[in-house]
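Let me begin by handing over the structure; questions about it come next.
Every protein chain of the complex appears in place save one, which is left out.
After this line comes chain A, so read on.
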């Protein structure tokens, strides 16, 4: 029988990168600039650091309990009923996160590309795609992320690199921003973009060598976070902070303003959107997979397939609840900040209690011995 542990460190990195780079990439510079004007790259960096703290906590927990997902080891740490509350919150949170991601995707597509299509159709198509794909096991899950990761990274890096042609460094000054006291909400909003990295709680039990999980987290965060800072720096340097406040999706506008050298190709937003759809799919795939996989572990089932279609309509209804884009973004921001309590504070609490109660998981089962990786 195939070893249940198949995911290598590089695959874990790919999962992290393609999960984190998602729908938030378009509106990211707007959130950063609202918080700190020209200090947007700094706010992004601080948000990344906060996100990394959360990821580190989750990785430490995963390495402490290398055979179990958070749903299972939280029961060991907190006892059955307290953990049940935490687990339900996690599942509900990621279900709502999936719905909001799908809705944001639908809004962008309906505004920029398919202008006469009802937003419900775009949301359903994306959710259906995610639902069908999540029927597979975790190894296929990893392969899909590994497959799409270079398709995501290379074009985005290329477009961002080309955009620097139009940049003006003075737009990035002053680096600290204009002493706006507003930084903290912005930092929280940006840290909330990294909540997808919680998928690592499900990946670590399937990793060949869970002790390499910390390396995977750092590398994944470095690449995804580095890309985010680059995008924010590029957007702010090209447009300036005041102009960005007028744009809903500054990254898209950046791609619109970018062209290949010698104007061989202009309006790269077409290519960017094509790549971005893939990025959204991988993010949605991860959060939906996390939701249904956690549900299966909660109910002590050996497979999560049955929940993939079951949750579909519920997630769709949640996705359609915001009445318009403004309300949607308000909900996303508030919900993201609340979610930081679930993805950073709750695991932090679990880690502290696990250390205090001296709880540790069994040694790695089905360990794959490898010389080098």
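By definition in this document, contacts are C-beta pairs under 8 Å (C-beta built on N, C-alpha and C of every residue); 3 or more make two chains touch, one makes a residue touch a chain; residues count from 1.
We adopt the following convention: contacts and distances are computed from a predicted model.
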Worksheet entry | Chain not present in the shown complex, as UniProt names it (candidates "Acyl carrier protein", "Adenylyl-sulfate kinase", "CLC_0170 family protein" or "Peroxiredoxin family protein") | "CLC_0170 family protein"
Item to complete: Determine which one of A:154, A:184, A:260 or A:301 touches the chain that has been left out.
Response: A:301
Item to complete: Touching the absent chain in the whole complex: find that residue among A:7, A:124 or A:172.
Response: A:124
Worksheet, complete the sentence: Had the left-out chain been drawn, it would touch chain A at residues 120-121, 124, 131, 299, 301-303, 305-307, 309-310, 312-313, 316-317, 320-321
